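Below: one structure, written as structure tokens.
Note that one protein chain is taken out, while the other chains of the complex remain in position.
Order as written gives the chain letters A and B; numbering starts at 1 within each chain.
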Amino acid sequence: MYKYIIKRLLMLIPVLLGVAFVIFAIMNVAEGDPVYQVAGPDATQEQLEALRVEMGLNGSLLQRYFRYIGKLLQGDLGVSYISKMDVMKLYLQRLPNTLRLASLAMLVAVVISVPLGIVAAVNQNTWKDTLAMILALIGLSMPNFWLGLLLMLLFALKLGWFPSGGAEGFASVILPAVTVGVGLAALLTRTTRSSMLDVLRQDYLRTARAKGVSERKVIYHHALRNALIPIITIFGVQFSNVLGGSVLAETVFAWPGVGRLVVDAIDQRDIPTVTGALIMTTMLVTIVNLVVDIVYAYVDPRIKAQYTK
Amino acid sequence: MKETKTETRASKIYKKRSTLEMAWRQLRRNKGAIIGLILLVIIIIAALIAPLLFDYNTDVVGMNVKERMKWPSGAHICGTDELGRDIFTRIIYGARYSLAVGLVAVLIALIVGVLLGSAAGYIGGVFENVVMRICDIFSSIPSVLMAIAVVSALGKSTINLMIAVGIASTAPFVRVARAAVLVVRDEEYVEAARAIGQPDWKIVMVHILPNCVSQIIVQATLRVGSAIISAAQLSFLGLGVPAPAPEWGSMLASGRLYIRDYSYMTLFPGIAIMITVLSLNLLGDGLRDALDPKLKR
Partner (left out) sequence: MKKITVSLLIFVVFAGFVFAGGSKENAKVQKVTLESSGEATGTGAVKSEEVKANVKYKDTVTIGVSNDITTLDPQGSNTDANMMAFYLTHERLVNKDPNNGAIVPGLAESWTVSEDGRTYTFTFPSNVTFTNGSKFTANDVKYTYDKAKSSSFASQKVADIKSIEVIDDTHLRIELKKANQEFLLLMAHGGMSIMSKAACEADPVKGPYMGTGMFALESWVPGNYCSFVRYDGYRKGPAPTRKIVFKLFKEASTRLIALQTGEIDVCIDPSTSDLVRIKEDQKLQLIKTPNVVMLYMPMQMEKKGLDNVHVRKALAYAMDKESIIYAAYDGEATVQNNYINRGQFGLNPNIHVYTYDLAKAKEELALSGYKPGDLTFHIMVDKEFKRTAALIFQNSCSQIGINIVIEEMETAALKGKLNDASLNYELALYQFTDDLGTDYTLRNQHGSTAQADGSLKKNGSNRCNMKDPKFNTMLDAALVETDNAKRQADYYAIEDYLDGICPIVPICTSYINIGIKKGLAGAVWMPDAKHDYRLIALPE
């Protein structure tokens, strides 16, 4: 088992370095010499050169990349062009907000989708099933920021039940979380349904029923436990999409999270902040995926068996 | 020898025809897929004939400032926007942008992805490992952020948007192609082809790829939907198709400024996006059911 974990951890390192390189390379393609943004209109050549060295802009792409990685390993992501604040500090200030949003969104998604998926599977081909599937399909097809706008219009502006933006108090996280959660819920409903259908067909359930186990226990105790495995996998994989989706929700609801940090920084042409935030977010996603994979390997006895021989 | 060859060829053609026929029959039975197909055809036709119905300069971007911010009425079915432009016209015209970006982006992703994936699967070894790791890297970056990074690096334009969304959608195609190649790579007929002396690329194209065509088609249809949403997302953030183009996402972005008093401006472009993506999803689901008998629902 440990072999598996160590193997995955080792594979993590080149992936993280690769991620950093891809993002770094992309962001440095952007045209324009950022030194002028910081220096102001009347800077002399010497001031500009000194500033370039200070900002780490000298050297070739590879040289700059390695310098960047070196600093990254020490937790230094550089300094924002605009506010001169430490990028890592800016990121860590915003990260808890996004994590709050993401975890609540995932909770919302699970709470909606699992029961809905079970109902659909158990009542296959009845109106309950079709309704659930149509709702799921609509949820998948709707752009999440549009849903956010509609929710804001109805629940915040017209009804006044929730604030329309900002991060004051618990109520303010509900609308953004629902916005992000619905898309995931749509996907999970379908997955739950098909997973449950597969499992419900299995022979061992027939045996359980024959043995006289109540239908309820058959569904929740036997079927669901096994159906959960593919659900958990998708769940982990979707963390990446949840973070991506939260970028939009954060923009619509002015939620002070990491996604908005990136979008604002792009508007401000603040390259260190964009690069740093993208790299940190991707690393976070990669690590979460790894954790999910390990949990999955642990839970699925087939894989566990493979690695504990 | 010749007889066997003709026989094999004949049986292969026969097999193909009946698979397609079966798939089509299956698809026809799926009401959702048919609805999706019809909707999609309507949207495509609307996009194609739009320039014939409306003149771009007067109807789509022509401003009539006195007519600004009018609610839906007889004259303007969907109302007018902040510069007096008719929203309905812009939505019809906007279908061109959304469809174009969706199709081209997925085409880019498909071509690049399938080439890389099938090469990876066929060649194997270090090359395969490297390609798959790169694929992992690109998958780790949330696609919205990836697209944002690419657009902010390359600059805002419709073409860059297509490239950005395309790059963000490539990974699934690489995987699908590679998986398909792996399944049949060691089959006897492939070995036989190699023994005859057929060049590798021909082997891949003729023998291997046709097996994953169905999966690629399904992926592509579904991906066009998410590409359209990605394009709308980027336009909403201000990184998409530049003004004054009537892209649905940017229309939502401008409408948002007036959402309190003129809520109609945020309704119609969103519905347009939803219907388009819904039709693609319905069709894609139907295709998946029809072409892949293993996935019984």
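Here is the rule we use: a residue touches a chain if its C-beta (ideal position, glycine included) is under 8 Å from a C-beta of that chain, and two chains touch if they have at least 3 such contacts.
Fair warning: this is a prediction, and the values are worked out from it, not measured in the lab.
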*The chain left out here touches which displayed chains?*
A, B
*Based on the whole complex, identify which of A:Ser113, A:Asn144 or A:Ser164 touches the chain you can't see.*
A:Ser164
*Just one of B:Val61, B:Ala100 or B:Ile123 touches the chain that is missing; which is it?*
B:Val61
*What is the set of subunit B residues that contact the non-displayed chain in the whole complex?*
35, 57, 61-63, 65-66, 68-71, 82-84, 156, 238, 242-244, 257-264, 267
*Write the list of subunit A residues that the hidden chain touches.*
32-33, 36-37, 39-43, 47, 80-85, 90, 93, 127, 130-131, 134-135, 138, 150, 153-154, 157-158, 163-166, 168, 254, 256, 260-261, 264, 267-269
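The criterion applied here is as follows: only the chains that are shown with their structure count from here on.
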*Determine the centre-to-centre distance between subunit A and subunit B, using the mean Cα coordinates as centres, and give it in whole Å.*
23
*Quick one: which bits of subunit B touch subunit A in the complex? Just the residue numbers, please.*
133-134, 136-145, 148-150, 152-155, 225, 229, 232-233, 236-239, 249, 252, 256, 259-260, 263, 266, 270, 273-275, 277-278, 280-282, 285, 297
_Help me check something: in the complex, which residues belonging to subunit A touch subunit B?_
14-15, 18-19, 22-23, 26-31, 137-138, 140-143, 145-146, 149-150, 152-153, 157, 194, 197, 240-241, 243-245, 247-248, 251-252, 262-263, 266-267, 274, 278, 281-282, 285-286, 289
